[in-house]
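Here the complex is missing a single protein chain, while all its other protein chains stay put.
Our next item is chain A:
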């Protein structure tokens, strides 16, 4: 029954890698086991694409704006926003599962790993991003069948952009999971985070159109990191690069990841304030 690997060996770099891949594998298994989650993650953007976009095609004309070099149909415009919307929901879903893990106690198992908390949280984040990438590329494939043409190289160029936007939305979700006290409160995250982030952004309409109707709303959309995630992905899909979007997305990712690490720190984080899962005696 004895293992040949020493404790020091287990805690070295190879151990980090094992721990990292173990967390990613577990999240992936959970995802595979929850087929309805995959389905609902796909249905949401497809409803927007098939119904909303088709309906609004004639109402909302889109002029030539970067990165597009010609007039585009509304469903072409809306695809990058919907791809990042998948990641937004996925980030919040990961956050929800963190709150659930905390309530049922399996968070305790995760946090008693001998590896540093930041590396554990990074692995959780990476796992969420991987799952979201899978969903996004299936969505993009369906959009392609729906005759939303994206340059073949764009799919490849968008990969780093999607990784970064996934990390940003995952970090925000991770931080939010430390603020949400109970699972039941998660509906307010939907109301106060997901919907405002999605609607007050360039996902559904170009910012110049928003500016025409309200300067204040335009400023809100500009300040919304989701706008920059969408623009980063939109530009990457068409082989161009938006440095402002890249800077904003990188900065927001770092800020929220650091906040999440602090929130889960044993000396000052959520566990010290909230104690253990519900139902345990003190």
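The rule is simple: contacts are C-beta pairs under 8 Å (C-beta built on N, C-alpha and C of every residue); 3 or more make two chains touch, one makes a residue touch a chain; residues count from 1.
In this text, contacts and distances are computed from a predicted model.
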| item | value |
| --- | --- |
| "Multisubunit sodium/proton antiporter, MrpB subunit", "Aspartyl/glutamyl-tRNA(Asn/Gln) amidotransferase subunit B", "ABC transporter" or "ATP-binding cassette domain-containing protein" - which is the UniProt name of the missing chain | "ATP-binding cassette domain-containing protein" |
| Per the touch definition above, residue among A:109, A:145, A:187 or A:216 touching the missing chain | A:109 |
| Of A:33, A:70 or A:213, the residue in touch with the unshown chain | A:33 |
| Those residues of chain A which, in the complete complex, touch the missing chain | 1-5, 7, 9-12, 14-16, 18-19, 21-23, 25-26, 29-30, 33-34, 104-106, 108-116, 120, 266-267, 269, 271-273, 275-277, 279-282 |
